[in-house]
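Before I ask anything, here is the structure I am working with.
One protein chain is absent from this view; the other protein chains keep their places.
Right, chain A next:
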Amino acid sequence: MAPEVGLSRSTFAKLSPHPYLLANLEPSDDSIPPARSNGRAPFEVRKPTVNLSSLSHAHGSALVRTGDTTVICGIRGETILTDHIPNFRASNTQTELADYDLLVPNIELATGSAPQFLPGGPPTTLAQTLSTKIYSLLHSSKLLRAEDLRIWHKRPAEAPISGYEDEEEVGNEKQEGEEYVVAYWVLYIDLFFISFDGNPFDAAWAATVAALRDTKLPQARYDPDREMIICSKKDPRPLTVESMPIACTAVIFTGKETKEQAADGKFWILADPDTLEESLCDETVTIVIDCAGGSRRILSISKHGGTVMTAKLLGSKEFLDWASKRWEGFASAMTGGR
């Protein structure tokens, strides 16, 4: 970093971001430690901060901030009567969440959160991809239990009118006093990016998990006369979220602007990338890990756009240890966030 060169630092960064990042990662002077343009070490992540229950009208909410990426997640429960679910089967106790679409995530990348998001127009590809990722991960990680979303009702004991054969049969089939699921809670999970500076999935997923852990659904009962669900604000019931999966994203910077791999095969793994780094790198890797309860489980791995990150590296201990460390950072921010 020689100040006497004609270009100033910021001009160099704007004109040719790729060599700029490379120059930062490979300083000509040995006394300067290699760092990214944003001052972080290659494996250093932005420290997350989590703020729970900041929305007063949602049943659960969380604001997650990592660096300049800020996302707020609000969860709102709505009830749906089982009579109104077209494909409802009372015997289905395994796949209710997916079959009846009880989890509805939606992502909005707000205008003004980053310069590339323009007002109006349909949701961008990024927003659609993110919402599918969140949706798929919510189901595949089995984060929520269907039990928490069921609303039970006890069939009142009423004397069947005698004399009618078929009525009696109906009475036998639906036994009085028997409890059955009358309705479900549907969770609308709305994610809103207030500010966007790279790595949207990690922040969005962390906000989703934190908000679900914060969610308290009101007590609900069925009123047979009005045929609707009545809720009371008294002692709301939290959801059971035992696991705490955390997404960890990194991009791979090859140091060459062209697509061809550098001859020496040198590359840097940049954890928790910002917008500039995302635009300069082709290859990304995301791992979703859960270390709750001592054992380390991987819930999802996705890797796209290149071959620098080999299979060996992807399964290596260093990489998994880095992910575990990031998990600890997020987990402590979430549990101690209040």
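Assume a residue touches a chain if its C-beta (ideal position, glycine included) is under 8 Å from a C-beta of that chain, and two chains touch if they have at least 3 such contacts; residues count from 1.
As a working rule, contacts and distances are computed from a predicted model.
Asks: Given the choices "Beta-adaptin-like protein C", "Exoribonuclease phosphorolytic domain-containing protein", "SCP2 domain-containing protein" or "Signal peptidase complex subunit 3", state the protein name listed in UniProt for the chain not shown.
Replies: "Exoribonuclease phosphorolytic domain-containing protein"
Asks: Would you indicate which residue among A:Thr95, A:Thr111, A:Ser232 or A:Ser332 is in contact with the undisplayed chain?
Replies: Hidden-chain contact among the options goes to A:Thr95.
Asks: Among the options A:Ser113, A:Ser131, A:Asn199 or A:Thr215, which residue touches the chain absent from this view?
Replies: Considering the complete complex, A:Ser131 is the one touching the chain left out.
Asks: In the whole complex, not just what's shown, which of A:Ser16, A:Ser53, A:Thr82 or A:Ser141 touches the removed chain?
Replies: A:Ser141
Asks: Going by the touch rule given at the top, which residues of chain A touch the chain that is not shown?
Replies: 87, 95, 98-99, 101, 125, 128-129, 131-133, 135-137, 139-142, 258-259, 282-283, 290, 295-307, 309-311, 314-315, 320
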